[in-house]
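Heads up, one of the protein chains got dropped from this complex, but the rest are sitting where they should.
A, B and C are the chain letters, set down in written order, and residue numbers restart from 1 in every chain.
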Amino acid sequence: MSSSPTNASCRIGVITFPGSLDDVDAARAVRRAGAEPVVLWHADAELHGVDAVVVPGGFSYGDYLRAGAIAAHQPVVRAVVAAARRGTPVLGICNGFQILCEAGLLPGALVRNAGLHFVCRDQRLRVESATTAWTSRYSPGAEIVVPLKSMEGRYVAAASTLTELEGEGRIVLRYLGSSPNGAMHDIAGIASADGRVVGLMPHPEHAIDPLTGPSADGLDLFRAVVEAAGERYGPLSSTA
Amino acid sequence: MRNPEQPQPYRELGLADDEYARIQQILGRRPTDAELAMYSVMWSEHCSYKSSKVHLRYFGETTTEAMRRRMLAGIGDNAGVVEVGDGWAVTFKIESHNHPSYVEPYQGAATGVGGIVRDIMAMGARPIAVADSLRFGQATAPDTARVLPGAVAGIAGYGNCLGLPNIGGEVVFDPSYAGNPLVNALCVGAMRVSDLHLAHATGTGNKIVLFGSRTGRDGIGGVSVLASDSFSVHSGAHGGDHAATRRKLPSVQVGDPFTEKVLIECCLELFGAGLVVGIQDLGGAGLACATSELASAGDGGMRVDLDAVPLRAAGMTPAEILCSESQERMCAVVRPGDVDRFMAVCTRWDVTATVIGEVAGGERLVITRQGETVADVPPRTVAHEGPVYHRPVRRPSTQDTLQASTPERLQRPTTPEALRATVLRMVASPGLCSRAWVTDQYDRYVRGGTVLAQPHDAGMVRIDEATQRGIAVATDCNARYCALDPYLGTQLALAEAYRNVAVSGATPLAVTNCLNFGSPTDPGVMWQFEQAVRGLADGCAQLGIPVTGGNVSFYNQTGDVAILPTPVVGVLGVIDDVRRRIRTGLGGAGDELWLLGETRDEFGGSEWAHEVHGHLGGRPPAVDLAREQALGEVLAAASRDGLVSGAHDLSDGGLAQALVEACLVGGAGARVRLPAGFDPFVGLFAESSGRVLLSMPSEAVHRVRELCTDHGVPAARLGEVHAAPVLEIVDVGVFDLDELRAAWEGTLPALFGNS
Amino acid sequence: MPRVVVDVVPKPEILDPQGQAIVRALPRLGVHGVRDVRQGKHFELEVDDDVDAETLHRIAGELLANPVIEDWTVREL
Partner (left out) sequence: MPRVVVDVVPKPEILDPQGQAIVRALPRLGVHGVRDVRQGKHFELEVDDDVDAETLHRIAGELLANPVIEDWTVREL
């Protein structure tokens, strides 16, 4: 098991909605990154003072109506929106990304893949921005391989929004190779203006160990916030 | 029936005259509508196994005490359970949802997954993975373009939404499945040995709680209609005519995977809190089945009040409520003192739950509606003492002609050019091409424990992060072999599934099956069935692993033409450290390539004879289960000592197919010289069983050869892995991996659209 | 060019998980008094003038709707 610097005092919340699926995997990734995962329940507008929040993948409420549409109205999301406005780092993965868009924390929307099928593949990505709270450990332009698994993965937004995102360097990840879902500008992930909130369709929590994923490229997203918290809480204690 | 003179529609419900007479004799009176409906659905082929029972007993008779050692539950329970070490138990089962998937491919396949997952939950386990074994008509047939994409999307839509990784299966095409597609879904679950739950209603006064979806008019009578003789007549009458089939089916069940996902989490919380005495899933025959089975597996007495059942539709009759196949429902037996806590857990998960009755003294299942008794029956007579048929069994006269038409006379490629062209044609054939178009629609990563999935020979998931213990599964069946010789064909299916598990480094432990056949009223079909059961049971006895459960699907035929006999075999294995798993792809450049096992001139039922000559005849390849076992031991040792860098079993398409897949999956080229002794065609395409392709670093070769010698497994050096993206087969030709990949991956997208 | 609308809804006896999910979600928006919701599909077609009603019904019944579980209506605008 990869031993990594742990920061016992860094606590990262992982939300569970009815229908969340990759919440256990996000919690595992948080633990691997050296932080303590804290379970956040959809019905409580309470974040228990966590240092950062992960909105995990899955099919919250079955993705009925629209992916993320019903989850976006849950009490916990209101709390997340408020915390984000105070600068708390928030990571939305897949369904989590869809929820953050539906909740208005991130611009644009995610719609049915252009190919109309669910797509599960090991996806090559380029890290376009290494300045966000979650991507600071990557070097700009780095290429990583992370699983993508989604039905509503095609990022769309108004032309003005896209210009803004491109102009402000808020496109965090882009698909490489043939487009998996027809996303505008090959967008796989974007950030909020302050770079604290990041949403991405691929699943970094499934790329933390080559045994169970295509790579360990995803772990650095989680390490980034643990490190940042470490700077706040003082030096990291290195334990297995 | 208000008017006691009026004749009852028992025939329309699929009951034969003598069955109806027996019901009256059991009750000592004319049955009520509700009772008639209950008996008819529970005595249908699908629920009562009336035609297969006498044959299935053979599984029990051939299971020795030694084979039972690890078995905690077996045939007769919702699903088999085996102990896999460290206090872990694993449960797995395959079930068919064939006809519904023909009528409405998306919903039929989706609810097929939902049903098998509830079976696994009913054992007290957490479902951890699914696999799907699929068969369709000719790949190019228009109706296949309707059924395949729909069924695949349904399995994806339901399984992905449940958060269960899909780790394996099959896709097979054959004209005999046109109008009779086979959708067999497998689910694996894991639990602590101590958490095993069995379905029984004990303890007078204990409450019966129905929880999950509301009950509506879904698939009413579906089960009996699907499997009753009355249906075969109809499907015979107008074969592929959907409209007619639909009229026969009152309605199609629609799945609600979100509700099922919540139901899973809710059940596990209930199990964990110790709030469940007994549990039963609601599948075919709905409440009629769940209540009668719970009661007869317990003390026998039960009272149920249908007024308490939450309904979705207005004006449902007692019979409809009892036989409704509304999905995503479970039934639990709960101590009176625990009911409030039980309800609290359900509320937390927003799951509808209601007390609908209680375990009662006496031996009768009494069901009331609006104060009136609508059913009063001895539950065992409904659930277990259904009719037992000894259907006529006769080896068809055509069997000899079939076996006499051997593949020897078929024109074989001889020149290198012709061989090279044949390799490319076979790789691109619907039977052998990449399944990625299908499997890329399935989430194989969710739960974070998937160590192997498609395109590897077996699926493997970790069940314990602390110890790295894991399990592996594979399903297989070559129905052409079974047509040529159902006994040997079924043993070949067992051998391949066993081998697929073994090449992953896991040790095979247990077997499940899904026996898909034509009409049991056809003595020839019953002969195939009997032979298949005996072949599988005898084979398992020889391998020393038990059949822990299974499923029978009859009436898969159009007119009097049955599908190829298709006994799908699933094998479960355990590996104590998943980090030692063996992958299907070739290892690194410089590694040596070896072929284990013996190659013979065997082409009966082969993919080559089928694809190139449309020929089916002769005899299937020879089976040597002792050899399979020896191979398994070699591979287990190789995995334990980390000797090999890759292993791929040889099956359909022979060595050529295995080499191409190993190169493409591993992303490495190879240089190969075919073993001396026979012509290259046989070396490339023969489908002799008991063979494995290995890649290993040269340092390991000596040890592996020792292992092979010790276990009496022949081993021949084929060549080596090299960096160049090229597969060179000496005296045959050179293939660019890009060329091979284009051929292998291009076929299904071309047929079913680019996704 | 004529515009045609085809609305497809799940048959009454068929379970509609999506509609049910919406009904349960509304109170959290502070919306009350919505008793039931059925979710279906809405198609807007642009067709040549020579496409007749019978063809439109074929399109609806064979492609846009799944007659096994759905009903549909065709409206010419």
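One rule holds for everything that comes next: a contact is a pair of C-beta atoms (placed from the backbone, for glycine too) under 8 Å apart; a residue touches a chain by one contact, two chains touch by 3 or more.
None of the values given here were measured: they were computed from a predicted structure.
Participant: May I ask you to name the displayed chains that the omitted chain touches in the full complex?
Facilitator: Across the whole assembly, the hidden chain touches A, C.
Participant: Tell me where the left-out chain touches chain C, residue by residue.
Facilitator: Residues of chain C in contact with the hidden chain: 1, 7-9, 19, 22, 25-26, 29, 31, 33-48, 50-51, 55, 58-59, 62-64.
Participant: Spell out the interface residues on chain A facing the chain that's missing from view.
Facilitator: Looking at chain A, the ones touching the missing chain are residues 65-66, 69-70, 73, 101-102, 107-109, 111-116, 156-159, 182.
Quick note on the criterion: only the chains that are shown with their structure count from here on.
Participant: Quick one: report the Å distance separating chain B from chain C, using the average Cα coordinate of each chain.
Facilitator: A distance of 36 Å separates the two centres.
Participant: Of all the residues in chain B, which ones touch at least 2 other chains?
Facilitator: Residues 256, 258-259, 350 of chain B touch two or more partner chains.
Participant: Can you list every residue of chain C that touches 2 or more other chains, as numbers and ranges?
Facilitator: 17, 21
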